[in-house]
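Okay, handing you the structure first.
Rest of the complex left out; these chains stay put.
Going by the order they are written in, the chains are A and B; count residues from 1 in each one.
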Amino acid sequence: MTIIPSIKRDFLVKLAEDGKRADGRKFDEFRNIEIEVNVISKAEGSAKVKIGNTQVLAGIKMDIGEPYPDTPDSGVMITAAELIPLASPDFESGPPRENAIELARVVDRGIRESEVIEVDKLCVVPSEKVWLVFIDIHVLDYDGNLFDAASLAALAALLTTKVPAERFELGEDYPLPLKEPPISCTSVKYNGVVVMDPSLDEEAIAEVRLTIATDKNGDIRAMQKGLNGSFNLDEIKKIIKTSLDNGRKIQELLYKSAGK
Amino acid sequence: MNSDIKLFENGKRLDGRKNDELRKIKIEVGVLHRAEGSCYLEWGDNKVIVAVYGPREAIPRHTQNPLRAIVNAKYNMAAFSVGDRKRPGPDRRSREISKVISEALENVILVEKFPRASIDVNIEVLDAEAGTRCAGLTAAAVALADAGIPMKDIPVACAAGKIENQVVLDLGKEEDNYGSADLPIAISPRTGEILLLQMDGHLTVEEFDKALDLAIKGCYIVSDIQKKAILEKYQPNSEGK
């Protein structure tokens, strides 16, 4: 993580004490979000998501392969994230490291455990041939809050994915069967203040982080705490509320952007 | 999440537990000769062993922090600890668990006392039956105490979850496989602060509140077992040993 001179930390802390953030946002406010779909012609589905200056590209590729032995009638999803050195002076090339792994795991679980992809509809021949869904996350510009940008890009890409049945001589292409996706919102705490959608500078001084995925019904679908700080119960309950509020707005934007 | 599986029978859970009842926990302190601190823990059918080394100079040097010690927890599953043999070495899951446990332990260890050092916490899962990250963190905390690493508190972990629409404490294997939500947490029992928090599945906000309360209650029960085990080692006479 970037080392921020303490002068910058003091500046952000001071602002926070006056109820402000460096870019003028409210504590519970996201930066501007842009979602562009179908940006990659070779992919079965794709989307580019911007949250402020953070830019993430997600591409979906599909193939036919073998199911896992314990779920012979289900398709398989595989999520990979690369923190390519393009996106930040601090990212190195080489095999994925802890941060990239956590990113991929959080995006993966957000989709897998919420059963967004209806994998039971992706079986071709039980125990033999099922659809594989590869979700590849490519971070292009890292200016904070990768978890939400990456999750959102993955969802937008999935929403525009066509199962390439023709290419495999399995009939006509059709949209990937999906359930309502939960939306991930990330908050961090520094000096006792909790802010939503942290910028890069806010992340750098954050003591603790909480990512919450919520759905249209207002239910909680996933949570992941990060960093070595701690939360008390009140803070967690407040973050759930602001995550629900922001989640609803982002969900609308997602469906609109995907043309649904 | 197969709805054909019944997770309750006659109002009790499959293994006969009540909703707010933990599996059996057994903790032994100081079980290894070479380690500076160690702990063997059985939690239901989970078996975990932890060794602590350090504080010692962090290697390689570029990992050193000039202001404080780094806490380097490594969660590893033995190849034979699961149904189908696990290929040895870290995978994405174990690396993520190592990271969240390291972060939780860093919160309580007085890392500022040991600049440039590393405190290495090796967590080996020997038998895995749901809940190994809570078992691992709980055992790690005891091993750190056994090693004499100065800490603000002895952290402790426990999970709650949801099965067949009921919020229950400490999911067993079947409950984890076929239940609808799992919420492992770790807390600092002295302050109640939450050090680790993950959730998978589907909970209403009300269910989440209930599960979080229950998991915290579980943490306090486990914390007592931790403390008793440490006392037993360091005041064996009090137990008549």
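In this text, contacts are C-beta pairs under 8 Å (C-beta built on N, C-alpha and C of every residue); 3 or more make two chains touch, one makes a residue touch a chain.
As the structure is a computational prediction, the values presented were derived from the model and not from experiment.
Chemist: Only one copy of each distinct protein chain appears here; write out the full complex's composition as a formula using the labels shown.
Modeler: Stoichiometry (whole structure file, shown labels): A x3, B x3.
FYI, only the chains that are shown with their structure count from here on.
Chemist: Averaging only over C-alpha atoms, locate the centres of chain A and chain B and give their separation in whole Å.
Modeler: 27
Chemist: For a test of understanding, state which residues of chain A touch chain B in their complex under the given definition.
Modeler: So the residues of chain A in touch with chain B come to 98, 101-102, 104-105, 109, 113-114, 210, 218-233, 236-237, 240, 244.
Chemist: Could you list, by residue number, the parts of chain B that touch chain A in their complex?
Modeler: Touching chain A from chain B are residues 92-93, 95-96, 99-100, 102-104, 106-107, 183, 188, 191-205, 208-209, 212.
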